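Mind having a look at this structure? Questions to follow.
Removed from the display is one protein chain of the complex; every other protein chain stays in position.
Right, chain A next:
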Amino acid sequence: MNQNIRLVDVSKLYGTSGGGFPALKHVNLTIPKGEICAIVGASGAGKTTLLNVMSCLTDVTEGEIFFDDTDITKMNGKEASDYRLHNIGFVFQKYQLMPTLNIHDNICLPYVLAKESVDEAYVTQLVQNLGIESELEKMPDQLSGGQQQRVAIARALALKPSVIFADEPTGNLDSQNGFKTMDLLISCAKELGHTLVFVTHNETLAAMADRKIEIVDGEIA
């Protein structure tokens, strides 16, 4: 089957009984494997929540989410962690690099967490593609924002996940750097055949995706 992620009637309600706030309302969505998908919408529309439920960071209130026919909403904490580790790569707006690890160690962190030996050839190729091969011994605070985000992308791709989620990956970068970084992310994802789902406010960047999904008040427009 060619489908990768399938959301069936997914709802997410924040808050306690009686006065909860609906972040997602009966969302149905299918993201085929290898698709580059941009999620756009106003602030508070539910973009990040959609990303979080797809990555098992947040439980759904209702509905099912299938990942290659596996319902990830039924997973327990440990299974969800395993699922994230081996299938999902994350890129954050604020990079979220470990300040105490050098660039190489930051990129290789997923290998450590997965208890796998580092695929040095792949990592070398990855850093060359991202143009950070000369920065491996440096610490995160010695790099520019754009460089740090490229390190975060390398880390996200390290274990060759099938899906990459990026939450406003260029939000902290200027437009030129943002464009370059997004271009790199998309080209890497395409080259490796990964699915890429990213959240953005920028229409230009959204236009770079294969598909644009707009969310309005928790519903897909």
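Here, a contact is a pair of C-beta atoms (placed from the backbone, for glycine too) under 8 Å apart; a residue touches a chain by one contact, two chains touch by 3 or more; residues count from 1.
We take it that contacts and distances are computed from a predicted model.
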Per UniProt record, name of the chain withheld from view ["Na(+)/H(+) antiporter subunit D", "ABC transporter permease", "HupE/UreJ family protein" or "Aspartyl/glutamyl-tRNA(Asn/Gln) amidotransferase subunit C"]: "ABC transporter permease"
Contact with the hidden chain (one of A:R6, A:K47, A:R84 or A:H194): A:R84
Residue in contact with the excluded chain [from A:S11, A:Q96 or A:N172]: A:Q96
Residue in contact with the excluded chain [from A:G46, A:P110, A:G146 or A:G218]: A:P110
Residues of chain A (touch criterion as defined above) contacting the omitted chain: 55, 57, 77-78, 81-86, 88, 90, 92, 96, 98-101, 105, 108-110, 112-114, 155
